[in-house]
Structures are given as structure tokens and as C-alpha cells.
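The complex appears here minus one protein chain, its other protein chains still in place.
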Amino acid sequence: MKQILSVVLLLAMGWFLVGLVPLGQPTEPGRVAQHYIDNGIDENRGANLVTSVIVNYRGFDTLGEVTVLFLSVAGAGFVLRRRDGLVRHEHRPSSEILQTGARMLFAPIVVFGAYIFVHGHLSPGGGFQGGAVIASAVMLLLLADRSHHLPHGLMHWLESMAGFGYVMAGVAGLVVAGSFLSNQGVLPLGTWNRLFSAGIIPIIYILVGLKVGTELSSLLDVMIDTGRPARQEGGRS
Amino acid sequence: MTDLMRLVGASLTFLGSAFLFLGALGIFRMPDIYNRMQAGTKATTLGNILTLTGLGLLAPAWLPKIMLIVLFVLITNPLSSHALARAAHRSGVTLARETIYDALREDEEAAGIGPGSPVEIDAAAGSSEVTP
Amino acid sequence: MKRAFPFLFVTVVMWLLWLVLAGNLDPQEMLAGAVVAVLVAALRSSGPCLLGGPEVLHPRRILYALAYIPYMIWAIVLANLDVAGRVLRPRLKINPGIVKVRTNLHSQVGRMILANSITLTPGTLSVDIVGDDMYIHWIDVESRDAEAATRKIAAGFEKYLEVIFG
Partner (left out) sequence: MNAVTPATLYLVTAILLILIGLAGVLVRRNILKMVLGFALADTGINLLIATLGSNPERTAPILDKPELLANPSLVVDPIPQALVLTAIVIGLGVTALMLAYVIRLYALRQSLDIRDFGRLKW
């Protein structure tokens, strides 16, 4: 009965969605977007307009987004902190070949992640993507070698400093140009389409990349280190 | 020049997809996980390399990055299949009926551990110590 | 020098990787790449300890490494023709088993590359490594003897890898 009900509900919702969406009509940018497109280069010098929108025009939202990510990681860490009902994994080293490969690949993957977040204002990519790539390198290392310990002190320091730096960049805009996270006059805007351009945008994206990378790495560390249930039997699966 | 390069690039891409298809067919036809992985790993590696190289010839600006991807695939693809095969053998996945010999099982049994046992074969034999 | 070499080597390789990714030689890119390369090489986890000393750049080793590339490509092509032949035949012609192969490589990277090469060449797949014994799944077992299997499967690669990784 419930199954049929849910199918009917879904069909109704699908019908509603299909009616809501303008199928097959190309959309033109709205008034705000047209302003960003026309003036984005003059105001920010970042070739990637999406980055300009995220880090500058809607930079305050991104600060909130970074906070949400931090809170969810902190929440996951808090939920998984208590270990009652769980025992630690017994230590089973993986193959020597795999460990060597993981350690060999770690550095290139981190460089690739750094490349992505440093070039966030020039090409597709940015702090969140680059941070995720770096976290994938850490995951590779952790999965290949469970005995590997992350430098938690360094990571916490980096993470807090990155968040602090983001807010400080915003305050600098407030002091110099009179509005939080303003990009005018804080740093020279530079030339279009070169690496050192777009004022504080690359700085903020580098900070976001470091923050996301360290946050996701600690999340993976907590999840891998959780252990398995003490009892195996019982319960429908 | 450009026409020739387009032709070569398109042919390489086609050849690569043919090898990828053969790999998929191999996974379908082979009897057990190890034999399937044999077909899968080799065919996907060469298939990827050929497809990517063909793409690089079609768009020469991408060639350096594509060579990086090829190198990455060459390292990671066999590594992952090694990890999968090892995990399969450790958790006791049976070999195909046609299999004639299993040295690893014999050595594990000689060391007194069965498949899926949490005890490490090298810890039990006390032989190898991996030093970083 | 001996202590600093792995760090320098990783830095230079990462810097070159950055320049290939950036795709141009803008001095700004070179500067940023150098900063990132030094930082990454300074990470303890980035595995400079996998390398030996400066002797890895001996010209003889580089020459053998260059010769290894076409040898490997040829082996991969042969492997794929082998797979294609087996898969397309109406009746599967397989005679599989897991054999033991002995390696006398000591470098960790060398052993990894040996295992990868074995996986990519005709009819063999590396399953496990315990000490100096590699367990190889062989799709068409010709010999159960470890010595003969080593000669048949690994010797060709080891000839090169022994020189490259010492």
C-alpha cells in the first residue's frame, strides 16, 4: 500500500516538475547576471566569471558555505567520536606494492590539487575542487597504509589559519574600500588572464582550498578510523 | 598535415575503443575473477592509452596533459587490479574449475592460515618486514 | 648532498609537472610552481624517502630507463593481442593457475614497477607479494616450478629494472 502511494506521489511530483520547467527554451541572462558579464572583467580582472561571482560578488555566501562545511565535518567528527559498540579494526597492512604506489602518487596528486585551486580565477576549478583532489590523495595514502598518521597539529593550524585569513581578507576590504570582501584597492588587480591577477580572489581561493583539503582529510581520517561493530550478528540488514 | 593527423587520431581512438570493447567481452566470457581481471586490466590500459593519444592528435594543444594522464593510468590501473586480486584471494574467492595450481594457497596452508583469516601471512611466517 | 638529494629531486619533478599542467612558461607560473613544489616536497608523506642518493641519475640508468619504455609498450601491445585472441576464440583456451616467482630487486619502486609490468604483459597478473616471493596468476601455466616461472615471466623485466634501480 505504501509502495503504491509513494509511486503515485512520485508520478505527481514528476508531472509537476515537467510543467514547471521550460523545456527546450534557451535562457538569456537576467539583469544581475548581465551586469556581472559586462562589468566582471573591469571590476575583478578574473577571467572566470563564475569565480568572480562566488568569491567576490557573493563572497559572503561562500564564507557561510565554508562554515557549513566546517560544521558538518565537525558534526561528523563529534558523532563518530564515541566508540561504544565499535571496536578498532585489527591492523592488516596492505600489499607492499600498493603502499609504494600510493606514496609515489601522493605528491603529484597534491600538486594537481594545488594547480586547480591556484588557477581558480583563470580556468574551471577552484578552492573546493582543488581541496577535494588533495583530500583524495590523503585518502589514497590512508587506505593503502592504515598505520599512517596524519599531522593533526599542522592540519588544525592550517585549517584555522585559512578560515581566519578569509575573514581578514574581508575585513581588509572593509577598511580600504568600505565594504566587506571588497576587491577594490586591497591588492593590485593585475593584468587580465595572467596568474597574478584578480586582486584578492586567488588568495581567498587558495585559503578555501587549504581549508577544504584539511577538513575533508580529517573527515576521512575519522571515518576510516571508526572501526567495525563489536557484534556481527542480529538485525535485519 | 592536419588531415593526416585527424585521420591517424580518429583511427587511434577507434582502435582504442575496440580494445575497450574486447576487454568488456573478456570480463563477460572469462570464468573467474582473476581471469576477468587479466582481460579487464590489459585491455582497458591499452584502450585508454590509444583513445587518449588519438584525442591528443585531434587536439594537439592537449597533448602534454594527455601524456600525463597516460602516465597516471599506466601506474594506477595495474596497481588497482593488483589490490583487487589480492583482496579477492585474501577473502577466499574461489578460482575457476579449470585452475590447475595455486601456489599462494599452498604456501598459506603451509604457514597454517586459511583464506579470509585476519592473520597476516608474513606475520605468521615471520619472514618479511616491510621497511619504509 | 646525500640527504638533500631526494628533496631536490622531488622538487624539480613537481615543478616540471606544474609547468606541464600550466602549459606555458610565464614567469609568474614558474614562480608559483616553484613555491608549490618546495612545499609539497617538504611534506613528510610525499615519499622522498623512496629514492636513493644521487646515483639514480647515472647516465647508464637513464639509458636503460629510456630503453625500457619501448620494450614495455611492445609487451602491452602483445598482451592485448593475446587477450583479443583468447576472447574472440569460440572456445576459451585457458589453463590458469597461481605460480610463485622470485625477485631479486630490492628497491621498493623497482618492485612496484616489476609488479605493474607483470600485470600489463601477456597472460600474467600479480596477485600478492610476500618478502621476495611474488605470486602471479598465469592464464596459461607452462611450469609450476618457481625457477622456470621466474625465467619465463619476470627475467625480461628484471634485466632492465636491476640496472635502473640498482
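For this structure, a couple of remarks:
Should a chain be cited, it is by its letter among A, B and C, assigned in written order, with residues numbered from 1 in that chain.
Convention: a residue touches a chain if its C-beta (ideal position, glycine included) is under 8 Å from a C-beta of that chain, and two chains touch if they have at least 3 such contacts.
Please read all numbers here as calculations on a predicted model, not as lab measurements.
Across the whole complex, the hidden chain's contacts among the shown chains comprise A.
Only one of A:154, A:171 or A:223 touches the absent chain when the whole complex is considered: A:223. Residue positions on chain A in contact with the hidden chain: 3, 6-7, 9-10, 13-14, 17-18, 21-24, 26-30, 32-33, 36-38, 40-41, 47-50, 52-54, 58, 61-62, 65, 68-69, 71-73, 75-77, 79-80, 84-86, 122-124, 126, 128, 192-193, 212, 219, 223, 226, 229-237, in rising order.
Throughout what follows, only the chains that are shown with their structure count from here on.
The geometric centre of chain B is 13 Å away from that of chain C, both derived from CA atoms.
Residue positions 75, 79, 82, 86, 132 of chain B each touch two or more of the other chains. For chain C, residues touching at least two other chains, in rising order: 17, 21, 112, 115-116, 126, 128. Every residue of chain C that touches chain A in the complex is listed here, in rising order: 10, 14, 17-18, 21-22, 26, 28-29, 32, 36-37, 40-41, 43-47, 50, 108-109, 111-112, 115-116, 126, 128-129. Interface of chain C with chain B (complex): residues 17, 20-21, 23, 49, 76-77, 79-80, 82-84, 86-88, 92, 94-100, 112, 115-117, 119-120, 123-128, 130-133, 135, 137, 139, 141, 144, 146. By the touch criterion given at the top, residues 72, 75-76, 79, 82-83, 86, 118, 120, 130, 132 of chain B touch chain A in their complex.
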